[in-house]
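Removed: one protein chain of the complex. Kept in place: all other protein chains.
When the chains are written out, they are named A and B in that same order, and each has its own residue count from 1.
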Amino acid sequence: MAGSSRLTSVSDWLRPQQNRMIVLLVLAGVAMLIPLVVNNYVLEVLTNAWFYTILCLGLNIVVGYAGLLDLGYAAFFAVGAYTTGILTSKFGVNFWLTIPVAVSCSMLAGLIIGGPTLRLRSDYLAIVTLGFGEIVRIIARNLDITGGASGLIGIDRPSIFGLELSRGIHFYYVFLLLAILACFVSYRLQNSRLGRAWQYVREDEDAAEAMGIGRVAVKLYAYVIGAMFGGVAGCFFAVKMTAISPETFTFSQSVLILLGVVLGGMGKIPGVIIGAFALVLFPEVFRGLGSMRMLIFGIVMLVIMLYRPEGIWPQKQREM
Amino acid sequence: MSNLDIILQQLANGLILGSFYALVALGYTMVYGIIKLLNFAHGDLYMVGGFVGFLVLSLISGLMGSSWAGILCSMVFSMLAVGLLGVIIQRIAYVPMLRAPRLSILITALAVSMVLSNGVMAITDGEYLAFNTDLGYEGLDLGNVFISYTQLVLVVSASLLMIILYLFVHKTLYGKAMRAIAIDQDACRLMGINVNRIIALTFFIGSSLAAAAGVMAGVYYGSLHFFMGFVIGLKAFTAAVIGGIGSIPGAMLGGLVLGLLEAFGTQIPFIGSEWKDVFSFGLLILLLIFKPTGLLGKTEIERM
Partner (left out) sequence: MALLEVANLGLSFSGLQVIQKLSFAVEQGTIASLIGPNGAGKTSVFNCLTGFYRPDSGRIDFNGHSVIRRKPHKITRAGMARTFQNLRLFKSMTVLENVKSGMHCRTSTGALGAVLQTGSQRREEALITSVSEECLAFVGLLEQKDRRADTLAYGDQRRVEWARALATKPKLLLLDEPAAGLNFDEKKELITLILRIRDELGITILLIEHDMGLVMKVSEMITVIDYGAKIAEGTAENVQNNPKVIEAYLGSEDGEDVL
């Protein structure tokens, strides 16, 4: 295909370190300056795209790096959002202090659900996470402290150095910085002892075990780190929206995040970013689609899996 | 109501719920048993079955009315159509993925599920459809316990379907081939069994059972919704796991057990019906952790 070969040559040019740094700096510069030239609507959409980038990168650690299917990822995002929401709105805790609590809570949730189930076959994990996602949503719907079906409202906006984060542009930069941080963490993890261990386990669990790699521990690591990303995104989501409701954290939300990961290319950071942007931009560009959106996403996901399972972003070529 | 009445009433509720779960669980378990695929789209086939049944019934109601004759007719048609749909899905989406990593085929199954549920959503605009029938409200009145004839007929027909399936799997050559493929696909190929055809047959049967359950649920609840496959898919999977995934009698048993557990679980004080799903999903998670082989499942050779 002409398209794919062009993409390959682009990625060839990207391989040398300095070329890659140039591109990254240019992209970061564009991302920084874009709010100066676009209107509020576009800014809002882009903020949303960075927000999904964080979630997709988090899920990518679980799905792309460790090769585990998590169908309840929205649950971790929910745990983060609700922890911050409850602590700030009901107990008046300062937002910045809620972050460590919220992140610990979502990591704990990851540990509780992942610890026992990661020993099981991989497809059982998918079902367990799906059930877990639903449980979290139903609990949020039915407890008083989470505000029931209508959710929490009136979550305070945080301030930093006396500046209250309230305008769209503030949150654009907040989510942009978080997304850059997420990329950085993902990149460092991918090229580390732990990142390699994920790949070993993904390729051949038995061989990895024989090499002295504890597969359960390694998977749990991925699962908990993924949960952490979700928790952080959730905290900031809560204060950006100032209101959260259980319907934000449905199964469809988890599937959407998964789609972002699959679309761009599981395990590849640029691919996942593209996937997250596609996820957010597509429905904005094709507004008329309305209720067809998820149907089209489903078809796209099916086509990707059948014809280009490595996703949009090209595979890393290795010298033969 | 006395305690005995409550028990009897919940027994009746649990049985009917359980027979739906069992019918859907059968398809899960058969497909899993034969190609080790967790078919996420299976619950959606149940949903599509309900809608097809509704469509046929509304078309033929002028001719045959919407009573049992019409319902039976639309159920048979729905079973055939959805059975075929199951085979088409298997051919298009799953056959190319059989040699791919486990993760890919799971995601593919998820994508199929999305296409089905959101396809129906786009057609129905996400609205609830009223599944109207001419069935009356008569039934057996046992003092404080009431069991409608509709409930009785549904439980009996679900049981009949399961008996037919059991006989098919255990008494016919096709059934034997199915069981053989579940054990060793390559050996079956060498023995000249047309493996692909048997797998397609398995999909056909599993999907049509789900469709039957979908039509029955439409009749029973009186309404249909595009999202109804999601929860029942999870429940039926739970039922299949309770019984031991891969085991056909296990799926039937598991369905009944889950139905009864849910019916009685909602009677426990402080656990209202809003916690019903938490109850069954929680059960599923605990079960997978502590007894993943289920009640009737075979233990696999212990490795690691």
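By definition in this document, a residue touches a chain if its C-beta (ideal position, glycine included) is under 8 Å from a C-beta of that chain, and two chains touch if they have at least 3 such contacts.
Since this is a predicted model, take the numbers as computed values, not measurements.
Engineer: Given that one chain is not shown, which residue among A:Lys90, A:Arg196 or A:Arg293 touches it?
Structural biologist: Of the candidates A:Lys90, A:Arg196 or A:Arg293, A:Arg196 is in touch with the missing chain.
Engineer: In the whole complex, not just what's shown, which of A:Leu24, A:Val93, A:Leu165 or A:Val185 touches the removed chain?
Structural biologist: The one listed residue touching the chain not shown is A:Val185.
Engineer: If I consider the whole complex, including the chain that's not displayed, which of A:Leu111, A:Leu165, A:Ile180 or A:Ile213 touches that chain?
Structural biologist: Counting the whole complex, the residue in contact with the absent chain is A:Ile213.
Engineer: Which residue numbers on subunit A touch the omitted chain?
Structural biologist: 184-185, 188-189, 192-197, 199-200, 203-204, 206-215, 221, 225, 318-320
Here, only the chains that are shown with their structure count from here on.
Engineer: Taking the complex as given, what residues does subunit A use to touch subunit B?
Structural biologist: Where subunit A meets subunit B, its residues are 63, 67-69, 71, 113, 116-117, 120-124, 126-128, 130-132, 134-135, 138-139, 141-142, 206, 209, 251, 255, 258, 262, 266, 291-292, 294-295, 297-299, 301-302, 305-306, 309.
Engineer: Show which residues of subunit B lie in contact with subunit A when the two form their complex.
Structural biologist: Residues 38, 92-93, 96-97, 100-104, 106-108, 110-115, 118-119, 121-122, 125-126, 230, 234, 237-238, 274-275, 277-278, 281-282, 284-285, 288-289, 292, 304 of subunit B touch subunit A in their complex.
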